[in-house]
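A quick write-up on the structure given underneath.
Heads up, one of the protein chains got dropped from this complex, but the rest are sitting where they should.
Moving on to chain A:
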Amino acid sequence: MKAKKLKASVPEFVETDASEDDANDSSEDEDRQLQKAFEKGELKPGLNAIVPLVKKDFVNNVKALKSKLEQIKLKYDWVETLDIVNAPVDTTPDVKQQYGDLKLKINKKGFVADEEKEDKAQHDFKREILFYQQAQAAVLECIPRLQKLKIPTKRPEDYFAEMVKSDEHMQRIRTKLIAKQTAIERSEKARRLRQEKKMGKQIQREVLQKRQQEKKELMEKVKKFRKGETTLDFLNEPKKTSKPKKKLTKKAKYKNEKFGYGGVKKRSKYNTASSAADISGFRVHKHASKPKIKKQRPGKRRRQQMRSKR
């Protein structure tokens, strides 16, 4: 009974009709396979059935392909079709130097190798370059041919005709390109200014420190002169150019380490993976559980006695 029902719903399979094809939903295919198997009696009662593994065989009828090509081939001059088969141009050495090797690696099965796909941007770039270079090679070969045949390749300035993209659209593209360019320039400029400002501040600080140092030294010498310890020779002495660097005391060093000196303070005290793993500050004796002798609270009577004594 059930089998009959299923049979009725199976659509007739027409071999020549191209629409009956693998593009159909795979679930539909499975259903049909099941139905066929059921009709043949391969399905046993129960939920699961072992589906025989059918190897899909692919067609590559070279003979038919070649004869078809022969049949439809146009036997016109090259001018009528303008087609060309060509390999991409070689990368010039300076391009190679700038971008490295631009050739896509192909594996044995004819696909692009997996290692190329690791860097998506690089993969895209290499692929586009390949197409570009192929087009370039074709242009370099075809343009002289066309010129020989006296076919114009350049449009005269005064030849106006409808373009593929409208003027309005091209205007939009242009503004977008300009906006992109200016944005890049602006960010570059801002970065440069930031750098300069940073450098300028440092230099200014150094100059100020130097000046203070000199002033201090001078005052000391003047003091000594007043006491009569030295003469006024130091006024004629040539100026010291380099100042001796002040040695940090241990305390100052520790404080610098702890509280930071210069640089960004923000987030500097957050835990990181390394700081969390760092156990150099761990002291055993602080954490070891020693049996502490705890002073017990005296009992109630004892306390009352103590109170009365007071």
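In this section, a residue touches a chain if its C-beta (ideal position, glycine included) is under 8 Å from a C-beta of that chain, and two chains touch if they have at least 3 such contacts; residues count from 1.
The rule is simple: contacts and distances are computed from a predicted model.
Think of the chain that is not pictured: of "Ras-related protein Rab-1", "Phosphatidylinositol glycan anchor biosynthesis class S", "Vacuolar protein sorting-associated protein 21" or "Ribosome biogenesis protein BRX1 homolog", UniProt labels it "Ribosome biogenesis protein BRX1 homolog". Only one of the listed residues, A:Lys148, A:Lys165, A:Lys227 or A:Lys309, touches the absent chain: A:Lys165. Chain A residues in contact with the hidden partner, per the touch definition given at the top, are 16-19, 21-23, 25-26, 58-62, 64-66, 68-69, 71-74, 76, 79-87, 89, 104, 110-112, 127, 130-132, 134-140, 142-143, 146, 151-155, 161-165, 169-170, 172-173, 176-177.
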